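One protein chain is absent from this view; the other protein chains keep their places.
Chain naming follows the written order as A and B, and within any one chain the residues start at number 1.
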Amino acid sequence: MNKIKYSIFGRSKLSGDFIFEALVGLFALGVIVLAFLLFRELFIESQLSRNTFGLGFLTTSTWNPVNEVFGALPFIFGTIVSSFLALLIAVPFSLGIAIFLSELAPEKLRTPLSFIIELLAAVPSVIIGLWGIFILAPFIRDYLAPPLSTYLGFLPLFQGPMYGLSMLTGGVILAIMIIPITSSISREVIMTVPTHQREAALALGATGWETTRIAVLPYARSGIFGAVILGFGRAIGETMAVTMVIGNSPRISASLFSPSYTMASVIANEFTEATSKLYISSLIEIGFLLLVISFIINIAARILVWKLLKVEGGGVT
Amino acid sequence: MIWNKRKIIDRVMSILTAACVAIAIIPLLSILYTVTINGISAVNIDFLTQIPKPVGEAGGGLGNAIQGTFIVVGIACLIGLPVGILAGVYLCEYGQNKFGRFVSFVADVLTGTPSIVAGMFGYTFIVLYFGSFSAIAGGVALSVLMIPIVTRTTEESLRLVPGSIKEASLALGIPKWKTTLYIVLGTARSGIITGALLSIARISGETAPLLFTSFGNMFWANGLDKPISTMPVQIYTYAITPFPDWHAKAWAGALVLIILILILNIGVRFVTRRKYGV
Partner (left out) sequence: MQNKITVENLNAWFGAKQVLHNIDIGIAKNMITAIIGPSGCGKSTFIRCLNRMHEVVPKAKASGKVLVDDTDIYDSDIDPVDIRRRIGMVFQKPNPFPTMSIRDNVVAGLKLSGIKNKKTLDTISEESLKKAALWDEVKNDLNKSGVSLSGGQQQRLCIARALAVEPEIILFDEPCSALDPISTSKIEDLMLELKEKYTIVIVTHNMQQAARVSDYTAFFLYGKLIEFGETDQIFKKPKEKSTEDYIVGRFG
């Protein structure tokens, strides 16, 4: 028997397994190191700003590079309002899309249509911004703003002059950009609803829509909420397209027609021009806040979506 | 009649939700249409092979930006693909423990990193360290976005490999690491390649991470440690100027970029269509 030959082979193979596991484990560790470094770098580099302004950084609305007084409130306001506006527009559409593509559409149309919707997510942000400047902003100025101010002008939201580049335009462009992700995750979540839930409703004589309403949506509720939060996270971090259409003016205004500024935009616009250490540090603190917020949002969303998707995907053969 | 009313509601909801789909597709069509109409006339050989000319001068192109995009994305791939793929291998083959689940979770959360923050990281981590904007800093910033995507898509593709295939290999006396490297990765390769190509498509269009890492350059690339021009940044620079002939260049650049990215996106679905059909 070739016993000796085998055992010599054996030793080298055993160590091969060990080396390979250690190697890929090291790269897995790399992912964690990357997350750690992201935090550490931005945390350290924003030290100066934190020491200078403290928590007042979050509540001050002055942004004055000349006098070196920096407060992030206008940007936080701009980011939150534009993202909420985006959700307000995108969520009903995304839900409609998800329901149509998973429940009501003819079988043949589902895959191609969802591919087309997801293709929108592949269009680079800068190109959407370019389109936003030259097509969307004029369209909103000429066709959407006038009726809004005529019929809803009594609300502070729709008062004042509209030049095209505005909070409203920023919100609409963000909505367009998050529809692919919220709709596709909602659709995934809806598709995890077990068939027997649907059949139970169908067996009672429910129509397609009634089945969706009574059997599917309640079941998928928390996952859809996760998808919405994920879209919110995407909107908060989105930079280029918003920067190109929101007007970039650090003011807090009740009107959606006035220009605004977001956290991501101020970094994109001013970072290379920032000259003083404090100026740079303040911008990095805004970046750090952005990172922390989007991590929190992502963790929350993942937990909500995971609960549904994991159960289904966890099977081992 | 109740039956009728329910039927009508059903029909109305079908139409309403279908309308959502139709409306959501309008921006995409409008973008593709306007980019094509405004860009097509300026795209020619010169545009693809020459460097930009100063404002007012006719001609010039985005040749250096195209070159730069390939270089910066190439650097990102050199970092991002090995890290992402091997981390994904760990997660699927060895990651059934607390550490593995934690890595998986962190990778998932990292996919939500705002792209501008990735750029900031490239700046503080590489630019500040070397004292200059550089192609490398741009590549590093893009790899931050790439790694979590590739990790997760690799992990997911590997999970689709049936356990019976691994068993067949182990039963032949092939050690686990060779089984993973040659049999499992080989079986999952089309999924992994698709994930990698889609992540390349995603980062190729990114602007925000490059604004203050690779910065920009009006000339051909002259070293990985020097600022370098890229298509997205060049499109942005042209778009926000007040000059109509630079706007035209922005549209033309957008057309080139969008074609590249759509080819990657649509192409992977055909090119990597499984040779042997799993």
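As a working rule, contacts are C-beta pairs under 8 Å (C-beta built on N, C-alpha and C of every residue); 3 or more make two chains touch, one makes a residue touch a chain.
Being a predicted model, the structure only gives us computed values, none of them experimental.
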Item to check | Listed residues B:I45, B:A58 or B:L172, member touching the removed chain | outcome: B:L172
Checklist entry - Which positions on chain B touch the chain that was left off? => result 96, 162, 164-175, 178, 182-183, 186-187, 189, 274-278
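Here is the rule we use: only the chains that are shown with their structure count from here on.
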Checklist entry - Using CA atom averages as chain centres, what separation in Å is found between chain A and chain B? => result 16
Checklist entry - Where on chain A does chain B make contact in their complex? => result 13-14, 16-17, 19-21, 23-25, 27-32, 34-35, 37-38, 41-42, 44-45, 92-97, 99-101, 104-105, 113, 116-117, 119-120, 122-131, 133-136, 176, 179, 183, 207-210, 212, 230, 233-234, 236-240, 244, 264, 267-268, 271-272, 284, 287, 290-291, 294-295, 297-299, 302, 313, 316-317
Checklist outcome for this item: chain A partner, complex, touching residues on chain B are 6-7, 9-10, 13-14, 16-21, 23-25, 27-28, 30-31, 34-35, 38, 82-83, 86-87, 89-91, 93-95, 99-100, 102-103, 105-117, 120-121, 123-125, 128, 144, 147-148, 151, 159, 162-164, 175-178, 180-181, 201-202, 204-208, 211-212, 215, 232, 235-236, 239-240, 247, 250-251, 254, 257-258, 261-262, 265
